[in-house]
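One protein chain is absent from this view; the other protein chains keep their places.
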Amino acid sequence: MVNDGRDQPVEGRFDGAEHRFPVRVYFEDTDLSGVVYHANYLRFMERARSDMLRVAGIDQRAAMEAGEGAYAVARMNIRYLAPARLDDALLVASKLLKVHAAHVVVHQAVRRGEVILAEAEVVAAWVAPEGGPKRQPAEWTRRFKELMLGEPQA
Amino acid sequence: MVNDGRDQPVEGRFDGAEHRFPVRVYFEDTDLSGVVYHANYLRFMERARSDMLRVAGIDQRAAMEAGEGAYAVARMNIRYLAPARLDDALLVASKLLKVHAAHVVVHQAVRRGEVILAEAEVVAAWVAPEGGPKRQPAEWTRRFKELMLGEPQA
Amino acid sequence: MVNDGRDQPVEGRFDGAEHRFPVRVYFEDTDLSGVVYHANYLRFMERARSDMLRVAGIDQRAAMEAGEGAYAVARMNIRYLAPARLDDALLVASKLLKVHAAHVVVHQAVRRGEVILAEAEVVAAWVAPEGGPKRQPAEWTRRFKELMLGEPQA
Partner (left out) sequence: MVNDGRDQPVEGRFDGAEHRFPVRVYFEDTDLSGVVYHANYLRFMERARSDMLRVAGIDQRAAMEAGEGAYAVARMNIRYLAPARLDDALLVASKLLKVHAAHVVVHQAVRRGEVILAEAEVVAAWVAPEGGPKRQPAEWTRRFKELMLGEPQA
């Protein structure tokens, strides 16, 4: 098998200040009630936040491996509005609401077409390997402020 | 192998109005940051709510199989205060805050000893098989009100 | 937000008889040992099999909703050869090995570039809603035989 560059995982993109990340619903995501299990929306949202960092040029894996720190969810307020089903093509739309020295606040909505299925405010804190809160790398904070202004190609 | 009744899954119990449900942290619950992945606290809390129903004598599987309805999380507000690690013995403490005709509000805290690791308010709505909100069985509503008053052995 | 068709989930494709499906590794997939948790390769492989059906024009959700049946894994033999890490771009390569009336055998390999991380033979049986084995729709069996011969555009 030669990989000619076509077989790449999905990547989100910025449309102004909004990051958009597509998700497909698989068996693993559903439960016996026939729809997506509520905790799995948090997985979809985390994938979208990780993708948002990647697209913005921020390498969180390198920061973790260098022992600098990692993002941890500190708080989340989520509303479930309509169910998602097997095979549904969803979109996670994310926007930075606030950028502080040691944490950011993100609004995320999971949509199927024009219908909002779930939406949340997420507080993600930068945490030292030993567990305490810590200032994010200054360059990242600057980058986040650009993204809030809809300048993804900084 | 003869099962002599000893090998039973853990069951929670009521202490007054508080339901207590123990959870062990396994590999599946952690992520590469070394601690429990944030979405997995929602799994722990759902286990505790399901156990609370079982201990209270409510059979949600029978209700689902009879096509009556199922509980769906409508809203959740969760704070993450301290991390949990592999092998930790946790306790999920749950209390009914409000009982309405078509939904209940539950406060849940995940503790390790005296330390609160996460806490949440959860709105669980009773939903018809077609998806709309619906009154819970009257007997269940009555039962929940007893539980709120700390009368688990009604 | 207007969806202009760009924000779609990833879709695999056939290269001759081989179906290729890309997967990105997220936090949810790893455990505290720093690499992908072994059970999660089964999720990746199931996503690839579901995608293979979709790309081949087979609608398993419609068949489930019509009460016809569903695929269930009957047997799986998996070897783990090398670990996958956060952010890795993986490829699941799947090939039908055998097509029987009531089950198929699929070979699946999870690769990162040229390195095989895990590979498995999976027996997937078509099961009636009551649980017993059942012949797959005749059209599907015919379709699978074309796919084995590397004729995806039947």
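Letters are used for the chains, namely A, B and C, taken in the order the chains are written, and counting of residues starts over at 1 for each.
The definition used in the following text is that contacts are C-beta pairs under 8 Å (C-beta built on N, C-alpha and C of every residue); 3 or more make two chains touch, one makes a residue touch a chain.
As the structure is a computational prediction, the values presented were derived from the model and not from experiment.
**Q** Which candidate, C:17, C:55 or C:76, sits in contact with the chain we can't see?
**A** That would be C:76, which touches the missing chain.
**Q** For chain B, which residues touch the unseen chain?
**A** Contact residues on chain B toward the absent chain are 1, 3, 6-10, 12-13, 15, 18, 20-24, 26-28, 43, 46-47, 50-51, 54, 61, 64, 85-87, 89-91, 93, 111, 113-114.
**Q** Write the list of chain C residues that the hidden chain touches.
**A** Residues touching the hidden chain, for chain C, are 32-33, 35, 38-40, 42-43, 46, 64, 70, 72-80, 82-83, 131.
**Q** Using the touch rule from the top, list residues of chain A that touch the missing partner.
**A** Residues 27-28, 30-35, 37, 39, 85-86 of chain A touch the chain absent from view.
Definition applied: only the chains that are shown with their structure count from here on.
**Q** Compare the two sides of the chain A and chain C interface and say whether they are made mostly of the same residue numbers, over half shared, or of different ones.
**A** Both copies, chain A as well as chain C, present the same residues to each other, with over half of the numbers appearing on both sides.
**Q** With chain centres defined as mean CA positions, report which chain is farthest from chain C.
**A** It is B.
**Q** Using the average of all C-alpha atoms in each chain as its centre, how far is it in Å between chain B and chain C?
**A** 33
**Q** If you average the Cα atoms of chain A and of chain B to get two centres, how far apart are those centres in Å?
**A** Centre-to-centre distance between chain A and chain B: 27 Å.
**Q** Taking each residue of chain A in turn, which ones touch at least two of the other chains?
**A** 43, 46, 64 - these are the residues of chain A that touch more than one other chain.
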